[in-house]
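The structure is given below, and queries will be raised subsequently.
Every protein chain but one is kept in place in this view of the complex.
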């Protein structure tokens, strides 16, 4: 049964990051299944609010029933979202809650702070007493410090037991163990250059936080080049298939896995129900958003930090 | 030497002006001639063509007051930046810092209001002043120190962008706060309706800027000097143009207009965010509009109306393709094809019109 | 007329060449003269200055084989792209697609090997061919259709980038797979040590490209034609230069060199990823190196050695500042200042050397 | 072709054009103009400023593509789409704008498009230019023109004086023309001595049997050298006169419109 009059929009931060590619695939599959239309849009760079605003306006002009959005600027997009809701569209924030969270009708998200906290805690337990002497480098997303990047970084810091400083910023931790903050653009190239720079600043780095797995892979190349790939621990976030494979291969110590396909599928279904029955989805218990879950993936589980095995991670990865 | 006669005295000719017959063949030639005389009409023709094509494909959904005015709203920031960019490019320069100045000015306006409690109107004025000041610095480096504009504004871009992140501490000022405490900051976003069309003050500002600049460039000495400096700076100076003064005024005005774009940005986005992508992609977008609009990157040739239409062409393509449901990558690809196509058509019209 | 004498016959002068005394004052003038004759040395002076300053500030940590060669490794991709970019800019063009071509070529090399099982050497050759082909398209549009290079390569940039994402399906080929199944793809990343310095084949390739291009531009007709076309295309054509042929060869060679950069990229990153930031920022980085290196954006003036040093200057600043402890945002700001400063120093040296 | 000195009026023109038209927007630069150059002759083209002389020779040398009309070389219809094609047919032109690359050196400009390569493997494989040889020849050609004030043969052309620049352009054409040489005001910026040398050069070229088209505003020079004079007025050929039959005053009167030629002469 097709619903030609029902259509949804998917707006992602970029469409080059594999994470958002998977999200789009999930949405497309769900839309086909339900027989509704789907238009997907994306910003040009991470943090591109203007293009997302234009995309929302296009969805309104196109008469879409609902919008799934991973906002680049969670506060900045709010007034535009309000216009969409005023025009009768259902707006669901995916992956990233808006600021304020109730700016959207619903939020299906990973708890990015939790994702960061998990890898931080895991790393601390792995290092044991040596954690006091850790030399930490962080490879973040971009200079603009977008919210998701801040949440992951600061979650990691809390998990590892580092004093956060301003929790809305990275790079201001008063702890001597954090010796380097670089930006990586979330890809291999930035990861490698960032790691090289950090090693030039302090060659004794032994723990690396990375914003995502491509950056982790780049960092690994830099370590490989100076023969230190075995004495530095890399942790990351995302849980894409190549990333989990890298956990299996020992490139990455542990990664927090998210479920973009689920987010997108749930989002499309919610829009479908809203368009056909008028129901609005409810948030998870105790949270102001619908948590799609996050799991630590590692084959070296530690006490007190729940995790799943690499095997399970590979099964549930986005591919 | 043979004939040493006083041949030069033979010149007392009938001093009448040369006249040829100007007759050409009918309406096609008339149109071609018009296009040739006012080349800025050519992008307009391309723009109208694009609108017609999308109207045919998408029907009333596209060809409606709200949608067509939506294009205006979506291009207002790029349109204003492109107007500023045109000035610099007309002097054979280039300004890579336009987007960064706009974002930084908007941050200044917002932070001055909220961090220091300065009245919004004064904060806006200060933001405009900062934009002008940044332009003045670039202008001075270009004109006095004689550095290439590309380098100066590349450096400025990085400096302003970094200052913007550092000063704002990456904080966004939320739209609720602006609406409640300093609605003047969002003034440019106020909308009113004309029939089914929705117009904001930002759009009006963009059109005003284009009209005023078009007038100044065409009909004042300053405008003529801008063209002369861009055409051949050395010749202009020998002919008595104040090269330094002209360049300074151009870069300062550019900074000022960019700061206005920053104010318009607050209106359009509702909030003040230091990470607005205009800071990063604003340059290339504005330069694209300028070049599609027919201004030569080598300076001295072209009109600002063409630039306005150039910005609208890109806006129309983007909205049209999005509405037609092309996904982001295909949109990117098609926009690439269309930009080349638009300029090729433009070139073709100009050629046959010769 | 008074004196109608046969004055023209009075010219049987002593036909000896004009001679003035060339004497100048000592060593300073000698150096200035040298710098004036080979302006590409000026960026080298700036580069050495930067290295000395950082060496003084940071000591042996910076001024060591591994660190200095790390700079070479970090600039190898930008260096190769800048060499390619120089060619186009020398013809008074600009190529915004260099980064995109590099990324797309690397994706082709990787996907051809892994998706279709083509032997890596052939896949690399095909990747180089695709790069050359893209360059040929741009060249044709610039030369035959006479579109502005900025527009053509802006369009190509978007088209190639989009094709890159669509074709690769955003899939990364992991370095483990490359190392195990197709080490040839990563050939450019292989390293060998010379004393304490670490050199990769990619770095060697960059230097080779610069050397060969420098030779061709200086000492072959083709090189002279490239300069002539960039200097004044119309005059060059009137003087008998094959404008079309020269432009085609330049754009194709540029595409080819960009594809080599793609191969080098695989070596440096280990993996093949369509979302490498070179695709987006490679243009501006390469243009920056070109302009710092002293090539005029208006074409026809400058040398490729300067560009090489220009790329190294940026690399040195970036690494040096990070090592000195500037955080990423401050680094951005300081790099902006330093780029302007470097070119100002360059300009100053050139001026006193006159 | 080894006739010396005087022109030989064969029946067949070596280069000719019929009914050429070139319009620029509202401006009509060439207005149904005919043109003929006979083998071995020096044909002067005279006319007011803006009469269309430069446009005419641009149209016959491939630098501009005429809107209407036909060009014939040795009786065969030719369509030059670029100056290179004309050059390949042996037509060498000094344009009024000189067509130099300002940033390049004198030698580079002189040999643009026909550079000399080194001998041996360096030249054939590495395609290395023989800069020294080119510089020597360039210096030689300039000395032949009496341009002794050029101090540095590696100077960029943009730093030359107006006359020096023109000298370089003339030397280039004289050195390489094989079938027809076209000179558009070759002595405008030249000094007395240098002009004299150019006139000698023109006679020398003709003595090698190569016909020359000479555009000039200098009547004494024109009447001294030319075998026939093509008078151009308002985009058209007004008449062709023999310098032996008319005075300079007549010629000036024709070209400025003060007098009408009785019939098309010569």
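By letter and in written order, the chains are A, B, C and D; residue numbering begins at 1 in each of them.
In this text, a contact is a pair of C-beta atoms (placed from the backbone, for glycine too) under 8 Å apart; a residue touches a chain by one contact, two chains touch by 3 or more.
Note that the structure is a prediction, hence the values are computed from the model and not measured.
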item	value
Neighbouring shown chains of the undisplayed chain, as defined at the top	B, C, D
Selected residue (touches chain absent from view) among C:33, C:61 or C:218	C:33
Which of D:185, D:227 or D:250 contacts the chain that the document leaves out	D:185
Hidden partner chain, residues of subunit B it touches	7-8, 10-11, 13, 15-20, 215, 219-222, 224-225, 227-228, 231-232, 234-242, 300-301
Hidden partner chain, residues of subunit C it touches	1-14, 18, 20, 22, 33, 36, 354
Interface with the undisplayed chain - residues on subunit D	24-28, 47-51, 53-54, 96-97, 147-152, 155, 159-164, 167, 185, 188-195, 217, 219, 234, 252, 255-256
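By definition in this document, only the chains that are shown with their structure count from here on.
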item	value
Closest chain to global C-alpha mean, per-chain Cα centroids	C
Pair with more cross-chain C-beta pairs in contact, given B-D and C-D	C-D
Centroid spacing, where centroids are CA-atom means, of subunit A and subunit D in whole angstrom	72
Computed distance of Cα centres, subunit D from subunit C, in Å	41
Two or more partner chains touched - positions in subunit A	15, 45, 143
Residue numbers of subunit C (touch at least two other chains)	8, 165, 329, 332
Touching pairs - complete list by chain label	A-B, A-C, B-C, B-D, C-D
